[in-house]
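The structure's right below; bear with me while I get my questions together.
Excluded from the complex is one protein chain; the other protein chains are retained at their positions.
On to chain A.
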Amino acid sequence: MIRFDDVTVTYEGAAEPALSGVGLDIPEGELCLVVGPSGVGKSTLLGAVSGLVPHFTGGLLHGRVTVAGRDTRTHRPRELADVVGTVGQDPLSHFVTDTVEDELAYGMESLGVAPDTMRRRVEETLDLLGLAELRDRPIASLSGGQQQRVAIGSVLTVHPRVLVLDEPTSALDPGAAEEVLAVLQRLVHDLGTTVLMAEHRLERVVQYADQVVLLPAPGVPPVVGTPAEMMAVSPVHPPVVGLGRLAGWSPLPLSVRDARRRAGALRDRLAACAPPAAPAAAPGPEPLVRTERLAVRRGRAEVLRGVDLTVRAGETVALMGRNGAGKSTLLSTLVGLHAPSAGTVEAGGAVPHRTRPADLVRRVGLVPQEPRDLLYADTVAAECAAADRDAGAEPGTCRALVAAVLPGVPDGAHPRDLSEGQRLALALAVVLTARPPVLLLDEPTRGLDYAAKSRLVAHLRELAAAGHAIVLATHDVELAADLAHRVVILADGEVVADGPATDVVLSSPAFAPQVAKILAPAPWLTVAQVAQALEPAS
């Protein structure tokens, strides 16, 4: 269905090709997963299928890409629209109209599908994706998972034979991600659609893939094979694979179910070991963050109600809960972006919404969901200099922090041209320049690959050990299990669970990391814990 013949893509002004020597053949009706670290050309590969590379992005493409027999050299993206459906990373930038039903029809209108056919297909798609209840709703009022489903539906109505998805579940909470993946499964199995998908959150998707295209490093030709074969050699892999490698299982299990069936012996071995010590939090006596019966309203909506939260120095707290549960609002309230409508809030010894910004940065720092919002300057060096000025720190402080968080961020680069990991490191350094004792992070691992994530985890651990109070809002259960001392689950603006990370994540399947699911009921959360426990034994 999709053929790459020795494809090399070089963008204008780039020294190295973004993709080189790619030869691929993806048969009809397969769910094919593209994996690899950040910056190896996954998005370029996907763009070449829909024709956006090079027609839209510019650059030079050697070789030939054919989709359903059509050569992308001679067919522009709009002429491929009836065979390839593309959904990008951000569903919001995909929408042309303002209501769900119009959006589903938009692609068909462009292709000139007959009105009664359009009507029938819209109804079918509404049912297929479970959107019938939402048909008249303005798109802006939908949740993230719903928007992602609408985006997928909007390309499905033209009955494409290939569906290209770039990180469809990265921004979604676990439940919404399940929703989207269930839809993709149905498409592949019931309609024979070929799905080509790139995703960093492998723990969510790898078990559904028929084939994996692994791009090991920039400029290296891809390796293609079954998911189990590829995961055995892949530099990026989900925890279930990590555990499988550790235990020496072959073939590697890809789903929790497979791993659980194999894990009997491992569970027995671990039963002999001492259960992992709860992450060593040495909480200081004084709470750095405290809210009491905090309520926040935005417009007429009560986003938070009666939230009691205390975070002490040296403690890391993960805030979890579905999209729209109020996690981000709670973090913004802690930096004074929203004034509480009732209750009290205190962070770093000040009342945030009554403190002047210049004073507040020394008490509490927030890395927002989109780190780029924090960055204004043209170059990394200028950004660091500005951060030193803002915080009144010694010149060079910020630059040293960037180097400590992530070595090798080029001085002269524009912040927009950095990779996700580099940008996060820069934003984190900018925030840390003022040495706030309280550090808040909103969804820090979105778009990060496993390597960048583990560097972030290591750095945050150091900060917590140095006495920072850290609060992170995240959908990433693996991150929470890895890092947090305490997990607080928000639902509908209220705290529904608050306790030690192990207890909370073990007690709710939705928030349990893969290792915990495999080794339940024993309280192991991460591959690292298991490795540590097994080490002296072997």
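FYI, contacts are C-beta pairs under 8 Å (C-beta built on N, C-alpha and C of every residue); 3 or more make two chains touch, one makes a residue touch a chain; residues count from 1.
Quick note on the criterion: contacts and distances are computed from a predicted model.
Chemist: Of the candidate names "nitrile hydratase", "Lactate utilization protein A", "Energy-coupling factor transport system permease protein" or "Cobalt ECF transporter T component CbiQ", which one corresponds to the UniProt protein name of the undepicted chain?
Modeler: The chain we cannot see is recorded in UniProt as "Energy-coupling factor transport system permease protein".
Chemist: Given that one chain is not shown, which residue among A:6, A:79 or A:286 touches it?
Modeler: Selected residue, touching the omitted chain: A:79.
Chemist: From the list A:65, A:401 or A:430, pick the residue that touches the absent chain.
Modeler: A:430
Chemist: Can you tell me which of A:32, A:158, A:490 or A:519 touches the chain that was removed from the display?
Modeler: Among A:32, A:158, A:490 or A:519, only A:158 touches the chain that is not shown.
Chemist: Pick out which of A:127, A:286 or A:373 touches the chain that's been left out of the picture.
Modeler: A:373
Chemist: Thinking of the whole complex, not just what is shown, which of A:309, A:335 or A:530 touches the missing chain?
Modeler: A:335
Chemist: Given that one chain is not shown, which residue among A:59, A:88 or A:238 touches it?
Modeler: Spelled out, the listed residue whose C-beta touches the missing chain is A:88.
Chemist: I need the residue numbers on chain A that touch the omitted chain, in ascending order.
Modeler: Against the left-out chain, chain A lists 50-52, 55-56, 76-82, 84, 86, 88, 90, 93-98, 101-102, 105-115, 118-119, 122, 135-136, 138, 140, 154-155, 158, 332, 335-337, 356-358, 360-362, 365-366, 368, 370, 373-374, 376, 387, 390-391, 416, 430-431, 434.
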